[in-house]
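A single protein chain has been omitted; all remaining protein chains appear in their positions.
Up next, chain A:
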Amino acid sequence: MGNIMSVSFAPECTEAKNKYDDCFNTWYTEKFLKGKSLENECTEFWDTYITCVNSALAKQKIKPMLDKAREDQPFTSEEIRQSAGTEGK
């Protein structure tokens, strides 16, 4: 564990995903958590990865299920704050 990274549901996207994850994890621990950056600094890797994912979601027919879930269980920020007990804070 540690250096082994998780794979994408679409094998053709795994390489792009690992590059993005690497960039994100560094940004998250080194900058975001330390309050140094509130800006996504991995956009270059993200664009390649998400393009691959979106095309695979459509190809594997996961997109319709996903859209339905987004509608049925939106998990809005309000719902999330309610679960955290931080609503109104």
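In this section, a contact is a pair of C-beta atoms (placed from the backbone, for glycine too) under 8 Å apart; a residue touches a chain by one contact, two chains touch by 3 or more; residues count from 1.
In this text, contacts and distances are computed from a predicted model.
Of "MSF1-domain-containing protein", "V-type proton ATPase subunit F", "small monomeric GTPase" or "Acyl carrier protein", only "MSF1-domain-containing protein" is the UniProt protein name of the chain excluded from the display. Residues touching the missing chain, restricted to chain A, are 1-2, 4-10, 13, 17, 20-21, 24-25, 28-30, 32-35, 38-40, 46, 49-50, 53, 57, 62, 65-66, 68-70, 72-73, 75, 77, 79-81, 83-86, 89 (touch as defined at the top).
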